[in-house]
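Every protein chain of the complex appears in place save one, which is left out.
As written, the chains take the letters A, B, C, D and E, and residue 1 is the first residue of each chain.
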């Protein structure tokens, strides 16, 4: 039997309960799964790459076959370097669906040997996006049910710091 | 009979004939309706909060049961403070539909006692968005049919000022 | 204050937990709400009009301001006869969204004084449709969580009868 | 390492080059893959269950880890019986996307231990559907590029027979 | 200069004001335009092919460069026979959009020399479909604004006949 390695890439700014649902269910599909955090997206991030990796490590430490890494450059180059053949992406019923398809098709064009597979985020997380969560945190709303506790704490700190500046 | 209070929230930068269509038809659903102007959206606005509230007041003064206010912070906190139970949103056939659903679901998660209801903007306003209107105004196009006259005048002034600077 | 009467129309073949969620939340918007069961849709129904009305009555008897009726002919004629001004429809995130909009626009064209408002079905019912439920019942699947108990019982009887014929 | 078994279910009336693309790429994700042909969909099929299974067997015989079977009843019951944990579905950019999501969510509700994963059909097959192919065959059009040769031959025979009757 | 011939195909069961809007605006794009009525769609039609052609002829007689014909078999074979290079289709904001794209891609695959171009139906006809119009006529609703007068008359006759049978 072949060893099945899957890559779950994203910006994770920050990781949400929706992402964690995909990790929980997705890791069963593979012998090994790497959560790959994009280091320097053009749009600025709220959390640094180190903070983002660290928050995911804390939230996923119970999965023996899951590791967390950051990467730079083209995703497909990273996937090749890891000898993985599969990219995993979560689709929310409410989601930037077309963007996902465009990215999957572009990646296939750039690297014919890499497949993208999609899983649907649980319906209870359908509305959870990093963007909305940051907005709620900024306005002082309750983050319970949206993100794991360690992320909730970090978000509160981040916005407190910003205000006090 | 309960007193039905509805909140119609938005950025209204500026108010359009599409928004006014929703106000005209939406106010019939409620005993009292408040147009709630979000004070400080992260993305910069062309008009100040005072200008936006004032333009809406002028354009809606004929409705006895409609008032206009600005608000800060989370929409659901504002809705609670007003003892209203319903948020009204307009859906355009061509619209940021998924965004609306995500916001409605997030608000329901944050406050179970608040409902969001949607009305469809009349098809003749399906293409009218604040974003396109500002673009047309900036390029000197004709705004008739897109916005009420007081807004049209303000838009022309705004872009004249910007050019002369 | 005006008396707010809302009509919630449908085929309800049979009523689901998704429909009941809309009734539960929708009745708060109105002083009086009528669940209006379309008598003779062109496509055949599994349950007769009497069975469908009866199942809804059982499932909604706890709501004092909710009544259940069948109707024939154009919906807008029925709405006029009831002196109601508002049609309520549920939108599922996964739904025949365009059909709903087309129907709302057609009804507005036919009767300018009637408004259609939409509420979003709770995300946990996003996938519940009468069509899927009948398919699951036909194949002997578990209906718990999809329909109320009285409907579940009726569905089992119906498919048992069909098989024994 | 766990043995990864995937089920690729469908009506396959008949199998197309789009389906074969998913089988070709999907079988790499699993140690073993079963193409599961739904025996008795309510809507009539052009080809009998035996014909459909046989056409797929011919078209997939080069894959050592792919087998073809028919099934009756609920898909999830079949998946359980096979000790498989994953359902594979192809998504076409142009596709009954919402139907797929609804089915995936319903299946998850019925069986929490089964996951549905999606792969995107290659863009060159985005427009290939069994329904269009049958229509083209019926009108005597050229099927090259749409279906494998053995299926093309069977389609021509089928429609010749129908006409001569 | 080349002579530009355009084909506007459909079932037209019956022709609507939305179709007439596309004919009015589309005929300006071509030196000659043929409204091509599909003779025998698999799904039964309310009006015979002769009735459908005749209603369109009456409604389009003012256009010198527009003719009306029926056709059988594959659309692309018909387009070739007419030495036309372009198929015109109307897109409604609310429309079977994916179906149109699938058909356009299939036709391009079958005949590389034929192009499909799309025009948007005017927003006031966005909700007008032959299917809804037949439903309204059947239930005795008012057809003004949906179809030309000659079609309205034919629809009433048709449903009167059906009832009296």
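By our rule, contacts are C-beta pairs under 8 Å (C-beta built on N, C-alpha and C of every residue); 3 or more make two chains touch, one makes a residue touch a chain.
Model, not experiment: these values are computed from the prediction.
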Going by the whole complex, the chain not shown touches A, B, D, E
Which is it among B:5, B:20, B:46 or B:136 that touches the chain not included here?
B:136
Touching the hidden chain in the complete assembly: which of E:34, E:49, E:66 or E:86 does that?
E:86
Even though one chain is hidden, which residues of subunit B still touch it in the full complex?
94-95, 126-129, 132, 135-136, 138-142, 145-146
What does the interface between subunit E and the hidden chain look like in terms of residue numbers?
1-4, 25, 28-29, 31, 85-86, 91, 93, 97, 101, 104-105, 108, 115-120, 122-123
Mind pulling the subunit D residues that touch the left-out chain?
93-94, 123-124, 126-127
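The definition used in the following text is that only the chains that are shown with their structure count from here on.
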Which chain would you call central, comparing Cα centres to the global Cα centre?
C
Subunit B-subunit E contact: same residues or different, taking over half shared as same?
same
Pick the pair from A-C, D-E or B-E whose contact list overlaps the C-E contact list by over half.
D-E
Name the chain whose C-alpha centroid is most distant from the C-alpha centroid of subunit A.
E
Length of the line joining the C-alpha centres of subunit A and subunit B, rounded to whole Å:
34
Per the C-alpha centroid definition, the whole-Å distance linking subunit B and subunit D comes out as 48
Multi-chain contact sites of subunit D, meaning residues that touch two or more partners:
101, 105
Every chain pair in contact, whichever chains are involved:
A-B, A-C, A-D, B-C, B-E, C-D, C-E, D-E
